[in-house]
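As you look at this complex, bear in mind that one protein chain is not there, while each of the others sits in place.
On to chain A.
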């Protein structure tokens, strides 16, 4: 009997063999996941990492026997605890979902139904699967909410999703996934949408709960440092292929494949910069500025900051700290209430409407979401050509020639001139946004979270491009971001914001060296590191302090 028990223990809970998944792109079926093998033991945490399009989410969903609309399992087998999910009748697979295998989505804000209270959504799965009654589910929810450290666990469930914060919602979703004590939980980028300080809370909650209940988990992310904190084993995917798989610590210490090495290297990107120290004039000078949206309520208070020519100033802080508001003040979208802004020595009028065209030209902006910032119905030529005719009155061939030149500057082929934004990838679209900003020949570009929506490797390319353009053209950047890795890579000076005020500012080397302001310390220490023990150590340190 003992021997048999041991054999059962050795049998994987989830066993995927030679799995091929295809997606329909409107014309033909193309491969998303190719010949994938994956095993998951009881209580084991498996990390799936790769950039977007690697097929990691598709593979994660396949573990539930589920494919998104427009996808199909072409061949291969998926066995969960002896049951073949590809052959079993649909009803018995549906019975598994939300009872023995559950799912935590990337954006809890989008994945909770806005029309129902949290508790009702929590209870729906267990009640519908006939596992517990509604009252039992409510008790279970309160218990899990407490374990996950949600404030006011007795009552928070009776709120609607829009009434709790993003980090709390993400934890409520983890609780919902744990409602039926599942054997496997699939975490699909559960912390990607959160800022670093909130990410830690959620990571800790996830780590504690899965350890305590000995749940097996598949943790999908593009962030190696995050997965390093949780996973026992890591699989690296790219374009639907398995690049490398192995024990988490071994892989981080000694990656075998070049691609894994590059993923690891992104974190320590380009610390050294070519600097041109001449011409240190101040291009943008913000003096004692406050502003807000409602009467009498200031979102940002008493902002003082200076951007020098050929320099990059990074404004960092968590969401809600007022960093984007600063960008809106500089661009004039939100007129400042007090204080003064001067732009290369001249006083800048606070609202957009009363600035002249020359002033508009010299101050350009690049946005977080290139998808939204580009008109999908215009060709690249029109998009980049517009500032050329607006600011410089160029026409016809002159425009075409200059657009081609600009495309060259952002390292895109000239042939893109006749394409529509939809035909480009996310990174390419962001390059188009950069080219559009460059077309105006600006002195200062405000970059609002320009790399947040991109994968790490693509983001690295964008940052290198921005750096090169600064060296060649002498542009200054005001760089708004919550990502400290980006800051380390590109900034000359750092401004740390918290609750609408600047809490610390100075040269990068000074800010990144202790002693720090308390909040800077919190931000810095919250950036996940590759060290698998980082999270545990950090918590010990914080507990001791």
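The definition used in the following text is that a residue touches a chain if its C-beta (ideal position, glycine included) is under 8 Å from a C-beta of that chain, and two chains touch if they have at least 3 such contacts; residues count from 1.
The working rule: contacts and distances are computed from a predicted model.
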{"item": "\"K+/H+ antiporter subunit F\", \"Peptide/nickel transport system permease protein\", \"Dehydratase\" or \"Methionine synthase\" - which is the UniProt name of the missing chain", "value": "\"Peptide/nickel transport system permease protein\""}
{"item": "Listed residues A:58, A:99 or A:298, member touching the removed chain", "value": "A:99"}
{"item": "Of A:84, A:113 or A:304, the one touching the omitted chain in the full complex", "value": "A:113"}
{"item": "Selected residue (touches chain absent from view) among A:68, A:254, A:375 or A:415", "value": "A:68"}
{"item": "Interface with the unshown chain - residue positions in chain A", "value": "61, 64, 66, 68-69, 94-99, 102-103, 105, 107, 110-116, 124-125, 128-129, 159-160, 162-163, 176"}
